[in-house]
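These notes concern the structure reproduced below.
Heads up, one of the protein chains got dropped from this complex, but the rest are sitting where they should.
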Amino acid sequence: MPSTLILDIGLLAILVVVAIMIVRLRSLFAIVMLQGVYSLVSAAWFVSLDAVDVAFTEAAVGAGVSTVLMLSAMLLADRESKPVPLSNHLAPLFIVIVAGAAMFYAVGDMPAYGDANSPANTHVGMDFMEMTANDIHIPNVVTAVLGSYRGFDTFGETVVIFAAGLGVLLLLGLNGNAGRWQAVPNGINLTPSEAPPGVPQVVTDKTLQKKPKSKKVKAKSKVAQKANTAQKAKKKTVPSRGASSLSKKEVQSKTRTQSKSRSNSKAETKSKGGAK
Amino acid sequence: MNPHLLLRVVSKFLIPLIALYAFYVQFHGDFGPGGGFQAGVILAASIILYALIFGLKEAKRAVPPSFVRILMTIGVLVYGGTGVVTWLLGGEFLNYGVLNHHDPAHGQHWGILAIELGVLITVASVMVAIFYAFGSRQPDLSDEDW
Partner (left out) sequence: MLTAFFENYNYYVVIILMMTGLYVVFSSRNLIKKLSGLSVFQTSVFLLYITIGKVEGGQPPIVSENHASNDSSVMVAGGGEAAIGHAGQMSDVLYSNPLPHVLILTAIVVGVATLAIGLALTVRIRETYGTIEEDELAMLDYTYNLEGTDA
């Protein structure tokens, strides 16, 4: 039995409680905060498992940066997740129980906790301890393996991080204005330029025809810059890709004519902006 | 009167220390826990804290977004460039032993320092860039919903 048994059990109990709370809660703020707590507690357990480097990273990344990112994304999205009906919980529960049972069954073949002679702990991993002392002469073996023995791997990870950063910048823009507000898939404008209400209105075709009109009135009050981006977005609008029903074609042609009239109004606002 | 006066004073004191600690973690990574990944995240955290307390505008004045965008690339180039240099010196890609003719172990030290620097630059600038991207986006809900 490991010497740190009570500490381990305590930390694991906290982890289980936090994970179950994440399942049960619906407030996204609480969920994000609990996820930070989860990361921090698992970082504490990493220290108990002798993985100081990993604990360090988990505390800085998991509990620090990712919580900040989740919060800032939450600010741009929702505060509350809607309840899911009970019937939709059954299939996931079944899958999770089956998968968990299969893994429980497999645990019998795993090496005992803390076994120094397990296959994982006898071969290449432990060889690094001696190789580092002979080849590199630095005390921290993790840094040596990370930088030198597995340098290719780390290079790949660095490129992955770079690519992920690039992806976020493409999606949101470094100054936060990539693809601003306007999204017109299949010629149908889904985004009113006003702040959308919390509950999306699933509009029927008739209301859809009216929607851009109300927007047109409000668009005048918008600054000229926004009109610019809107016009850019409109250029991208693909002409109808063969709508199925006749009514849809009508709608699309109407929206297109409306968008033409809107561009006129935009020109007005632009000239107003120029006059100022 | 600023409602966040205490927060501002404390963080003004803390932010340089956090940045300094990031560099300690970076260069002490050979001897204790730490390295480029952790240091990069801590350095980014100091800038993010500055942005949270003093506003994104101020943070962007201190660390301009164009600068961040360039640094993202430079980090990867430093890492890859180290590999190319070892290549040109006659070794394999990322075999740092050839960096020092007398003692391969010293070459390994230098190589690890160089690539950790590349990792630091990439990680820190990518984290700051991601934060800038999310932070500059206008929220479409008002604060009253909180």
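We call the chains A and B, going by the order they appear; numbering starts again at 1 in every chain.
The definition used in the following text is that a contact is a pair of C-beta atoms (placed from the backbone, for glycine too) under 8 Å apart; a residue touches a chain by one contact, two chains touch by 3 or more.
The shown structure was predicted, so the numbers you read here are calculated from the model rather than taken from an experiment.
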In terms of residues, what is the contact footprint of the unshown chain on chain B? 31-33, 35, 37, 41, 105, 123, 126-127, 130, 133-134, 137, 140
Had the left-out chain been drawn, it would touch chain A at residues 1-3, 5, 8, 12, 15-16, 19-20, 22-23, 28, 31-32, 35, 38-39, 42, 45-46, 49-54, 57-58, 61-62, 65-66, 69-70, 73-74, 76-78, 81-82, 84, 88-89, 91-93, 95-97, 99-100, 103-104, 107, 110-116, 118, 120-121, 124-126, 128-130, 132-134, 137-142, 145-146, 150, 153-154, 157, 160-161, 164-165, 167-168, 171-172, 179, 181, 183, 185-186, 188, 190-191, 196-197, 199-200, 202, 241-244, 248
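Here is the rule we use: only the chains that are shown with their structure count from here on.
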At what distance in angstrom does the C-alpha mean of chain B lie from that of chain A? 21
Could you please specify the touching residues of chain A with respect to chain B in the complex? 52-53, 55-57, 60-61, 64-65, 68-69, 72-73, 75-76, 79, 135-140, 142-144, 146-148, 151-152, 154-155, 158-159, 161-162, 164-166, 168-169, 171-177, 195-196, 198
Please name which positions on chain B make contact with chain A in the complex. 25, 29-35, 37-38, 41-42, 44-45, 48, 52, 65, 68-69, 72-73, 75-76, 79-80, 83, 93-94, 96-97, 104-105, 108-109, 111-112, 115-116, 118-119, 122-123, 125-127, 129-142, 145-146
